[in-house]
Structures are given as structure tokens and as C-alpha cells.
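Encoded as C-alpha cells, here's the structure I'll be asking about.
Excluded from the complex is one protein chain; the other protein chains are retained at their positions.
The block that comes next holds chain A.
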């Protein structure tokens, strides 16, 4: 007897595509230049999806209007990629030609609650429409915003963009500015365009052993098919984790990142030994001259953490804690300068192919209130082109679940994902499993 596994038809349908202009025209001749960090991230894309309950002011038409309004503050978003012929460096930059951002209208054949309970990984991916750059970058919109209407009037807003332009923090800050514009409130974190933020220091010390090693890894010939699963840990689950670790001074990130590292590695190979994890941390606030949260661009610092996985969960967690809190500004600058030196060469994959973890839980993401008092019901974040051993994104959880609540999105090769979301060690803490693959 054969058992046929039927992949369920997706309930999300995209039915229209258009472009949103900014309300005020951009002054001709305006440009936006990229930093070395931006260039290094050009192979990836960011996808942020926020889910909102039905509210009278949260309709597709009203959101499109306020989107046009907030775009007046972001001329770099409505511009297009061109090569910088002026300085003779031939690098990519943004010509702020006022072309606007792509908008996609979609509908989901279900209610919001049912979607959050039963949607697959594939369906969630379809809430953030994305097209890779085609043959002509000048006609390609680096941003794409999808509005999905649910049957009960709820809405999902999916913001996709190329990592070249913005990192996840930047996208989250943009959605917050958009929501404030929608409510006609003051924009608390206006965009800060400052491409010289990561210009090399006067006496540069370009060195990044971790990134140099990464740049030499050849791209995999047959990248494995990847799929994701989301674990929503409530505050009590996280507290339970921390209690089980029996160490003080550990943050929820340390506990969850180490747990997942351990469990993923245990499925990859039977014996555990010294392993390396690449961490990506937002360093806007870690510089001695801190960048404002509204800094437009990439400010992620990638570095490697080595730990002996056989020495137990607590040890791994404390290693992570040590490394993350001990990031030295000099290291950040050195790696920026190293990237600056090789910025003319082709960018290599930053998230992966080795196991990578994005520490994003220090950035508030549930503050994009389109309707006063109505924060998103759920926020998900994905990174595109993170093929390889996998990517773990640890972000803040819904405020309703408590301050220590975290949402963990794990992207792994398909066969590993199937195992990880049934893992007893993780399920022990009772996380809510969302958007599992369609298996």
C-alpha cells in the first residue's frame, strides 16, 4: 500500500502588482552611496512579515496612502541601482530617481488565527513577495511590499528588500516609521543617511580572519533545499531554559542559541566536538560613537564563536555569552576595513554556508502600531539565500507573551528541519510550533 503525501494547495493568492511613489518628488540628482558593509551583504535579502488584526484604519487603501507618505522620508528606497561612474570606482550606488517601491496585493483564503495555527513554511514565504534582480537593475525595485487580506479582515504586511540596502533592523525601524506616519504621530526614529559611518579609520587595521576564511569557501555546487520552522517561546519557557542552565548572567539569546546549536549539530553528526558558529550581531549601539537606530543601511557584525559541543549546554551558553558581550569595537572596525579593502570583488555569502545565527532579539519589532494600541499579533523575519548548513534567527517575541519571550526561526536543509521540530529537547520547553514545512 502506498501512502501518497499530497502537498496542500497554498491559500495565498497574489492578484495585482503596482508601484507606490513617494508623496513629495525627490530633488533630481540625489544619490545614496553604499558602505563596505552594504556591499558585503548584496547576496542576501530580508523579509519581514507583520500580522495585524482587523481595524477600521488598517485597510489596503489607507496603508498604501501612508506608505507613499513615509516614502517621502526615504528617497534611497524609491531609487534604483546604478553603477557609480562619477568617481571612477564603478561600484553600485542608488540613483534617487523617484521610481517608487513595488507593491503587491494578495489575499489569503482563511482567517488570521487559522493561518497562524496551520500555515506552512511555504505559505508564510508567500506573504513577502520577492523578485530577484532581473536583466536590468535600473528597472528593478529593491523593495517589495505585500499586503495580504485575510477572510476576517485582518492583514499581513510583508516587507522584502535586498540586504544590499538594509539589514533587518533597518526594515523594522522603517515599518515603525510607517506605522507612526499612518497614525499621524511623530516619527520617533527618522532615517539617518550616513554612508560615511563605516568609512575606514585614519589608521586602518584591516583584518578579519573569520571573514577571510569565509571568502575562500567555494559556493556549493548543489545547494540543498532549505525549509524553515518557527518556534515561539513564551517567557515562562525561556525562564525554564535559563533555570535549567543553572548559570547566572545568561540572556535568553544565550540559552536559546546554544540549545539550538547543540541540537542541530547533534542531528548533523553523531559525535560532537569543537564546532564553530557564525554570529551576526547588530552593532549600531555598540560603537563608541553610536549610530542612531534609524541609521539606514547595514550594521551587522559577523564573527565566529568556537566551542566544544561535547562539554554540555551550559558551557556552550556561557561561551556565547562571553563572546557576544565581549565584542570589541576594534574588531568591528577591523572587519569593516577588511571588507572595504575587498569591496570591489564579488560579494560572498555572509549568512552561511556554515551554521549561522542572527542575534536580533535586542531590537524591538512589535512597535509598528498602525492602529493606536494595536501591535502586530506576530512578526516573522527571514533571510534569503542563506543556503548551506542553516540559519537561526532569534528575535523578540510578542509582548503579550512576556519580556523574555522569543521567536526563533530555524532554516535548515529540509531533512534536518523535519527532525528538529520534533526534537524532544526543544519540545520539552513547550514552544508553539508555527509555519512548519509541508511534510
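The definition used in the following text is that a contact is a pair of C-beta atoms (placed from the backbone, for glycine too) under 8 Å apart; a residue touches a chain by one contact, two chains touch by 3 or more; residues count from 1.
In the analysis below, contacts and distances are computed from a predicted model.
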Checklist entry - The chain that is not shown, which UniProt protein name from "3-ketoacyl-CoA synthase", "Sodium/hydrogen exchanger", "Aldehyde dehydrogenase" or "Transmembrane channel-like protein" does it carry? => result "3-ketoacyl-CoA synthase"
Item to check | Residue touching the undisplayed chain, where the options are A:33, A:65 or A:122 | outcome: A:65
Item to check | Options A:11, A:32, A:80 or A:163, residue touching the unrepresented chain | outcome: A:80
Next on the checklist: What does the interface between chain A and the hidden chain look like in terms of residue numbers?
Outcome noted: 16-21, 23-25, 64-65, 68-69, 80, 97-100, 136, 139, 141
